[in-house]
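I'd like to ask you about the structure that follows.
Excluded from the complex is one protein chain; the other protein chains are retained at their positions.
Per-chain numbering from 1; labels A and B assigned in written order.
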Amino acid sequence: MPRKSKSTLRALAVTLVIVAGAWALNAAGTAYLNPYVYRILVLCGINVILALSLNLVNGVTGQFSIGHAGFMAVGAYVSAAFTVYATPRFFGVMPGASALSSALPFVIALLLGGVVAGVAGFLVGLPSMRLRGDYLAIVTLGFGEIIRVAILNIDAVGGARGFAGIPQRTDLAWVAAVAALTFVFLRNLIRSYHGRALLAIREDEIAAEALGVPTTRYKVSAFVIAAFCAGVAGGLFSHYTYLHTNSFTFMKSIEVIVMVVLGGMGSLTGSVLGAFILTALPEVLRFASSERLIIYSLLLIVLMIARPQGLLGRWEFSWRRLFSRRPKAPTEVA
Amino acid sequence: MQELFQQLANGIAWGSIYALIALGYTMVYGILRLINFAHGDIYMVGAFAAYYLARLLHAGGPEPSPILAAVVLLGSMAICAGLGVAIEYFAYRPVRKSGRLTALITAIGVSLLLENLGIRIFGADPKFFPQLVAPRTITLMEGVIVTNHQITVVIISIVLMVALTLFVQRTRTGKAMRAVAFNRDAASLMGIPVNRIITITFAIGSALAAAAGVLVGLTNPKIEPLMGIMPGVKAFVAAVLGGIGSIPGAVIGGLVMGVSEYLVVGYISSTYRDAIAFIILILVLLLKPAGLLGRNVAEKV
Partner (left out) sequence: MNRRNMMFRAAALLGLLLAFAAGCAKQSNVIPIGVYGSLTGGTATFGISSKQGIELFMDNVNSVGGVAGTKLHIQVEDDQSKPEEAATAVQKLIDQDGVIAVLGEVASSRSMAAAPICQQAGVPMISPSSTNPKVTELGDYISRVCYIDPFQGMVIAKFARQTLHLTKAAVFRDNKNDYSVGLANYFSESFHAMGGTVVSDEAYSEGDQDFKAQLTVIKQKKPQFIVVPGYYTEVALIARQARELGIDVPLLGGDGWVSDRLLEIAQDALNGSYFVSHYWEKDPNPAIQKFVADYRARYNSTPDALAALAYDAAGVLVNSLEMLNKQDPAAFKSLSGPRSEKQKAARAKLRDLINGTKDYPGVTGKITLDGKRNAVKSATFLGIKNHEYEFVAVVEP
């Protein structure tokens, strides 16, 4: 069998396993979990996608984006608008199995949201690649704010009153599947030739350029991929809870950065962990009622002082290491 | 025409506030390369410190006294200088060596802490800021009206900018600050007490934020624990716009932000007020990536 089709087959198999696993997880969650815990898991999953994708820009490529919520908002509103305005027209009369006929438009909506967010990522990324560090950061911040103000002024998506009437399509299966696919995709990307180029840019941009890495093209690509994933996450979000611009403030971008840094910059496993911890922490702290956010912010400061490299550093989870005969000690930087 | 002059006058007054906050940002950034996200919240604490001081001293009664007003202003600046130094010592110093994003997250943590402590201690409801100086309106020309508070704000901003520039350019400490900003390790090797210089920088930057807080309280007498978020972000944008690290740049950036916001509302649309400030920023950065007055530093290899 030629090598190419073999790898395609493998990708297909992995996707199938992930989808089946997500479906099983959802079935188990619906049956055994308290809806409150289930809901938190869904939000965790959405945050995992956001944190993973931001890690590609901030952790792997070493750039500095603080406007991730803006891309999420683009994806959320575009996919929601597609579902509300286009789906009834194009899919309303579609015959056939109900599960498939409702899944297909949702997949299209999610992808559309992702693509438009990716285009936005390109528009922001391309000109800003002249800028470095904090200047880039401030441009991404500005972009997030501009998007929010623009949405507030579009009446078709509800403006300040929020976008009502979006069918609730997202469940744990969708979120888990997308999160797992994102993880596998990014992990493979980082291990690929292209991923090495991104890492080289992080370590030393000038040296990378000198070695023939087209740095601008790679940086913009990382931006576009991250924006695409954030857009899909936004689509999942807008089909799960009431859609309003207050969910995509500057603080949301910050929250995602904190997940990435807390988990460990450059570690995908770390981003997953960070997303879970930071989504669950405010819930665990509910017993403290009005002191909740005071404790939360104190914990954040203390954690950064105690473990500046994040919880996992650059350590990465690996099946191979788990099953190998001689378990190697985690290579973490203490 | 009247309308244009009115918008410009108010825009300059409003921009001066951004300039004052941006000065503190730019100083801290110049020395530590740290976006001090808590800066906007120190501005809030400054306003509240003045609020409680004024109530303690019974300033702002029916017959406001300028001496008490000065005492309140200086007292609040002193309190915030102390706060800034404490934040640097307890939160930023331990993470100084561990990467810029770590420091940034710590700054965000401090910012959240100040906001939520503010809600807990001061209460979430807006407070009326006592009128330390009785408000008066002054007609500059036919149809162009400003208040004495706005004029005070502009004058104080200019005075502080000039004083700061002189301090940084003419004094020994200022020279040391520039040395630390240029190269911290080399400065340390030359015998400059880097830690002390950083402490002084934080004290000055925080005192400036407090001054801005008091002046905003005076002109727009409503203060609340979250009042620092938006001005904080916009002042940082102003600092970047002017060229971060540059003192005159911060002031010019602040004025440009303030005036452009006013012109946007006056001649384009008020619904896009916040967005267009950022659009202008992006355009300026694309043309001049180091900001208006920033120097384009070549990357060291």
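The rule is short, and it goes like this: a contact is a pair of C-beta atoms (placed from the backbone, for glycine too) under 8 Å apart; a residue touches a chain by one contact, two chains touch by 3 or more.
Since we're looking at a predicted model, the values are computed, not measured.
J.: Quick one: which of A:Ile40, A:Val184 or A:Leu199 touches the chain that's been left out?
T.: Touches the omitted chain: A:Ile40.
J.: Tell me which residue among B:Trp14, B:Tyr51, B:Phe202 or B:Phe278 touches the hidden chain in the full complex.
T.: Checking each option in B:Trp14, B:Tyr51, B:Phe202 or B:Phe278, the one touching the absent chain turns out to be B:Trp14.
J.: Of the residues B:Gln169, B:Asn183 or B:Asn220, which one touches the chain left out of the display?
T.: B:Asn220
J.: Looking at the whole complex, which of A:Leu172, A:Leu186, A:Ala233 or A:Leu293 touches the chain that is not displayed?
T.: Selected residue, touching the omitted chain: A:Leu293.
J.: Provide the residue numbers of chain B that touch the chain removed from this figure.
T.: 3, 6-7, 10-11, 14, 116, 119, 123-128, 135, 137, 145, 147, 216, 220-222, 224-227, 229-231, 261-262, 264-266, 270-271, 273-274
J.: Footprint of the hidden chain on chain A, which residues?
T.: Residue positions of chain A that touch the missing chain: 34-36, 39-40, 43, 152-153, 159-162, 164, 168, 237, 241-247, 282-284, 286-287, 289-290, 292-293.
Just so it is clear, only the chains that are shown with their structure count from here on.
J.: Would you kindly tell me how far, in whole Å, the mean C-alpha position of chain B lies from that of chain A?
T.: Chain centres of chain A and chain B, defined by C-alpha means, are spaced 34 Å apart.
J.: For a test of understanding, state which residues of chain A touch chain B in their complex under the given definition.
T.: Touching chain B: residues 58, 64, 127-128, 130-132, 134-135, 137-139, 141-143, 145-146, 149-150, 152-153, 205-206, 250, 254, 257-258, 261-262, 265, 290-291, 293-294, 296-298, 300-301, 304-305, 308-309 of chain A.
J.: If we count contacts the way the header does, which residues on chain B are in touch with chain A in the complex?
T.: Residues 29, 35, 91, 94-95, 98-99, 101-102, 104-106, 108-110, 112-113, 116-117, 120, 233, 236-237, 240, 244, 271-272, 274-275, 278-279, 281-282, 285-286, 289-291, 299, 301 of chain B touch chain A in their complex.
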